[in-house]
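What you see is the complex with one protein chain gone and the rest in place.
Every chain is named by a letter (A and B) in the order it is written, and numbering of its residues begins at 1.
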Amino acid sequence: MDLPIQEQVVYEHPVALLDVSTHYCPGCTHGVAHRLVAEVIDEMNLQSKTIGVASVGCSGFIYNYFDVDFVVAAHGRAPAMATGIKRCLPDRFVFTYQGDGDLASIGMAEIVHAATRGENISVIFMNNANYGMTGGQMAPTTLPGQKTTSSQTGRDVEQQGFPIRVSEMLAKLDGASYVVRRSLHDPKNIRQAKKAIRIAFETQLRGLGFSMVELLSVCPTNWNLTPVDSMKWLEDHMVPYYPLGDYKVHPAVAEMRI
Amino acid sequence: MARQLMKGNEAVAEAAVRAGLHAYFGYPITPQTELLEYLSRRMPELGRAFVQAESEVAAINMVYGAACTGSRVMTSSSSPGFSLMMEGVSYMAATEIPVVMINVMRGGPGLGNISPSQADYNQSVHGGGHGDYRQIVLTPGSVQESVDLTVLAFDLAEKYRINTVILSDGSIGQMMEPCELPEMQPLRGVSTEPWAITATMGQREHRMLSSIYLKVSDEEKTNIRILNRWRQIEANEVRFKEYYLDDADFAIIGFGSAGRVALTAVRQARAEGIKVGLLRPITVAPFPVQQVAELSKRVQGILVTEMNGGQMLDDVLRIVKGNCPVEFFARLGGVVPFPDEILSEIHRIAKGPLSVDVDPRSAWLDRMAAIVN
Partner (left out) sequence: MPPKGRIEVKEIICKGCGLCVDACPQHVIILAEDRINAKGYHPAELSLDGCTGCGICAIICPEAAITVYRQVAPAKENQ
């Protein structure tokens, strides 16, 4: 007699992520990052105490996808808004989710000072080397020579300067506790990104101060590449310029046991 | 409670603390800096939040975040700093959250100077930030009034979920006067307001606060809701003070410091037997429209006096509609008028002749040529 087949669920949709279709383009790694954040929120049982701060850019509509409280900041100001929330409600879990135009250009002052104050918030920083929402213009993170809709013959560093390596820069600040760069271009790196998000969130939960995970991401639509080719382009061009690694791990963070 | 001698800025800071201020975010700028300095000591002493932000832009966005939690929050600045805050001001108005802001005005435009001015009237009363919004604007004329209006500002902001500005100036902020402070109110716990962002705590559905309405029909509804709420505020919250107006032949209209200087001049004129009175708006938004309209029907002339180029004058002219002649006198750019100057204006007006056909700003500029050159 055949026994009924028994199955275990290897992977299912995280609870903190709403079961809805996103507005992101096919293959966009915002979806991957959202999922990782939701998985970590589930694992740490943070959903009921989480307040997210959305920024301006493609991820500005992140509040539609999470089953947690959200506010939407002005362009670049998410770390300031998160500071206001966290100072009023210190026992809540507060994270910002920002793109590279938002964080590394218009919001540079806010992110630097949130980090140097050791503000007890967590930042998910999506670096896809262009302004996605407005149609693929040059961002502070656009690579030298990279063609965008506002650097149409390629970013000319003579005229437009060099990209900013945000993680390396913030790591220099005494107030920052956990600053790392990961990539979302393949399953192995995605797994490592999730571990980093977990450490970042634990850093806040234990009151250890500012944490940021920079995630190298793709923008297939504006890069004019297929999703699969985008992942390859990220690996071949972005990873060499933006090396993956741990740029700041405060000893107290390093000692954490998760 | 006993009266004590306090500097305007510090009195406002302590009044806010006693009104249950949960968090303060600011940036140093003269002439409001004592407010920030005072709270940098006082707030941590009480276990409350104080952050000296990296800029006024950051400060107002910290306020934005904090206000979204339903906590009593405040910022303060002076004119150029307020210009930087306009981003957050517009966003907060659109998000419909209660916020208190203190503008200790100084001479402008631009970097200007650190002397008293009233040149941010239009910025506060008629916008400043982008989009269609209104905010309550309170104008103190003394240290005691600054204290009282600070407490009122929190109540009004929360009652209507609206930005509330205390439009003070370098003179009121820096002067020392005896004042009576309010009783200390207990700090409230986590907000239970049905809109506040406090995390669900497993007790309710998740919420969102933002200023974005992608559907234009939703944005239109929001604008209409804001305007309807403003009608309510206009009906219920107009505040002003009247001095010697009952039998007045002439009326002066002036707010804040200018109103205070004008009162001294009015008293001197009364001692001389000139029947002149003063209307001092406390709320310049909502503006005492009805009072000005009625006044214009029973006096022989109105003198508007301000420390700016006639920003309130334009509002008064719109209300008076030619019912009576309107004259204007101002010192500006950080210059404060002396009571004697306003008394001379009273003499001039009392002597006449006055005409509704004269452009009061233009006539004033002609007279100013002799004063400034």
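Going forward, a residue touches a chain if its C-beta (ideal position, glycine included) is under 8 Å from a C-beta of that chain, and two chains touch if they have at least 3 such contacts.
The shown structure was predicted, so the numbers you read here are calculated from the model rather than taken from an experiment.
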Interface partners of the hidden chain - shown chains only, full complex considered: A
Residue among A:35, A:86, A:182 or A:198 touching the omitted chain: A:35
Footprint left on chain A by the chain that the document does not show: 3, 5-14, 17, 19-22, 24-32, 34-35, 38, 186-187, 190-191, 220, 226-228, 231
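Here is the rule we go by: only the chains that are shown with their structure count from here on.
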Chain B - residues contacting chain A, complex: 22-23, 25, 49, 51, 53-55, 57-59, 61-69, 71, 73, 87-88, 91, 190, 197-203, 206-212
Chain B contact footprint on chain A (complex, rising order): 47-51, 53-54, 60, 63, 66-74, 77, 80-85, 87-89, 92-93, 109-110, 112-113, 117
